[in-house]
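In this view, the complex is presented without one of its protein chains, the others remaining in place.
Here the chain labels run A and B in written order, and each chain numbers its own residues starting at 1.
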Amino acid sequence: MILRRHLSITARLLLATLLAALAGFPLYWMLATAITPSSQLFNGAQPLIPDFTRIPNAFQALAGGTPFLRWMTNSGIVAGGTTIFSLLLATLAAYALSRYRFRGKGLIGFGFFATQMLPEALLVVPMYSLFMSLGLLNQLHGLIMVDTAIATPVATWVLKAAIDTVPYEIEEAGLLDGCGPLRVLGRIVVPIIAPSLAAAGVICFFDGWGEYLFATTFIEDKSRWVASTGLASFIGEFETPLDLVFSAALIFTIPAIIFFVIVQRRIVSGLAAGSVKG
Amino acid sequence: MTYQTSTKGKRWAVRLTPYLLIGSATIYLLVFIGVPLLQGARLSFTDTRLLNPSAGRWVGVDNYARLLTDGQFLGSIATTLLYTVLTVAATMFLGSVSAFTINHTFPGRAVARSLMVFPWAVPTVAVALVFRWIYNDNSGVANSALKTLGIGQVGWLTNPDFGLLSVIIATVWKISPFVMLVVLASLQSVPLELYEAAKVDGANPWKSFTTVTLPYILPTLKTVALLMTIWSFRRFEIIWLLTGGGPADATNTIVINVYRQAFNNSRLGFAAAIGMIGLLMSVVITVTYFIVEARTERKETRA
Partner (left out) sequence: MRKRKFALVTATALAITALAGCGAEPAPTSSGPVTLTFATYHWLEKGRGDVMWKVIESYTKTHPNVTIEQVSYSRADYEKTLSTQIGSGKGPDLLHAPDPFFFELEDAGALVSLEDVLDDAGKASLTSENELYVVDGKPYAFVWETAGYGFFYDKRVLADHGITAPTTFEELVAAAKQLTAETGKPAIATRHLMNEESAWWNDHLAWIYGVGGDLSDGSNLTLNSPANIQAETYFKELYDSGAFAVGDDSATFREKFKQGAIPMLIDAAGTQVSLTKGNEIVPPESVGSSLIPFPSKGTQFIGGGLAINGNSAHVVEAKEFLRWMYSPEIQTQLAEGMFPSLVGTNIEVPKHLFTEFPWFQPIYEGLKSNPKPVVIRGFELKTPQVRTIFLTQIERVLTQDVDVTEALNEAQRQAEEVVRH
């Protein structure tokens, strides 16, 4: 398929190299700082290219001294839980918004969208009281519930746009066969929109993995901290040498990146499904 | 799209279906977001302090009146607007350029694409950490680079003239991938036949861009821009962890202000008022967007 391209290949290559370098540099710097010995880090003495034989030091945060591995596990639990619950709620909601006309649809739809405008700082104290009365404080599942509330509307938006592009005939066939809407949704629609589910899943996962404000306010027990709280506690904490802090930052980042790499191919097509209608 | 059913009994059940489907999510959000929001609204009319959330006295619009004459608050509105406009512009530009670059094959494309998307995956706390280090006045690599280039040192996070810029750079770095992905997806769904048709008509690359690509992806661009805008209004962590609102209030956005008032000064009622005003601004922008959209659509359908 020979197409007139908007850019020549050379231009593309140059531009891509520049963009990739800009994107990758801070990550590289995280690694470099993690493996540079403390004594070389100050007064502008940090080498641009660190001693790569010290790569094992990039993982020093796992070694002990800080409960970082524990914190990461907690982050994983929160992220996983958020993803599952958000996708559940969002899929049902998106189906309703896409396929049905009902009273209050516009209002509810706008309401979902409106949650994106709410600053967390405004919500955190009232939510704290609410959670306290529900006994959800200092619990990871409490955090999952907060993050689900935050992630569901976005996931709904992505999934609704995706379902909008699925041709109705397929579902109609299923309905005429006597399947209820839930079965149609589960058996027919969901497999078709799998890429968008992956995209929405990634959004939810990242929300849960990296969320900071609620995690820090709601979780008291140091053993139940999530990694974002733990890592933030290193900022301004002089007891932890800088290279150890960056090792922690790196390790905190890696699972998110791995998760993303695994799902990435699906994501592009997943976000495509919705973008046509905007 | 409405479901049509033949039997009357089923119609009743069917009418309930959408409510059942969307019900759980709606109730969930009402409880976890709606209720706290209403409480926040109520708080904004009181002088509640953080330590005694139930003991606030009703002060009516006193908080709001005081805010609208408070220089620091008005400054935070300006800062928020500036931050938003610049961030959204830069992100849309960078994201779109990235999407266009990646759109066709070239050697190393897969690697480049992966790298370009990574920033989005990096947790905000880690982003703040690494950028603080990059921006550090005498140990950071940014100033080392400037020194080698002979330009001289910049107080990235310590000079009020640069504070906002530094925060914007970090934000744009983290968020552009999202725009890139959405735009890329949109680009890739442009039907090839349209390009063929344009080519047959003798269009050069620029022409086919303006007549085929741009109109097709414009709705997506607009939606993403709107989302980025309201997200910028409420973005908290990256600014807080990088500068805490400083230096000299250079990065003191509305949300930072809310947080500081609530937790540093314990003035919960006052903070809630600030938050409500911020929320109002977002709503105004969104509603304006939808009105303009509706009007444009109406114009188009009429034409």
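Just so we're on the same page, a contact is a pair of C-beta atoms (placed from the backbone, for glycine too) under 8 Å apart; a residue touches a chain by one contact, two chains touch by 3 or more.
This structure is a prediction, so every number in the text was calculated from the model and none was measured.
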Residue among B:139, B:188 or B:211 touching the omitted chain: B:139
Sole residue of A:101, A:187 or A:222 that reaches the chain not shown, by the stated touch rule: A:222
Touching residue (missing chain; options B:157, B:170, B:198 or B:221): B:157
Residues of chain B in contact with the chain not shown: 49-53, 55, 66, 135-139, 155-160, 243-249, 260, 263-266
Footprint left on chain A by the chain that the document does not show: 38-39, 42-43, 124-125, 128-129, 132, 137, 216-217, 220, 222, 232-233, 235-239, 241-242
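One rule holds in what follows: only the chains that are shown with their structure count from here on.
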Chain B - residues contacting chain A, complex: 1-3, 15, 17-19, 21-22, 24-26, 28-29, 31-33, 35-37, 39-40, 43, 50, 53, 94, 97-98, 100-102, 104, 106-109, 111-112, 114-134, 138-139, 141, 143-144, 147, 173, 177, 181-186, 188-189, 192, 195, 199, 204-206, 208-209, 213, 217, 219-220, 222-223, 227, 230-231, 233-234, 236-237, 241, 254-255, 258-259, 262, 268, 271-272, 275-276, 278-279, 282-283, 286
Chain A residues within the chain B interface of the complex: 1, 3-7, 9, 12-13, 15-17, 19-20, 22-24, 26-27, 29-30, 33, 41-46, 48, 89-90, 92-93, 95-102, 105, 108, 111-127, 129-130, 145-146, 148-149, 152-153, 156, 168, 175, 181, 206, 209-210, 212-213, 227-228, 231-232, 234-235, 242, 245-246, 249-250, 252-253, 256-257, 259-261, 264, 267-273, 275-278
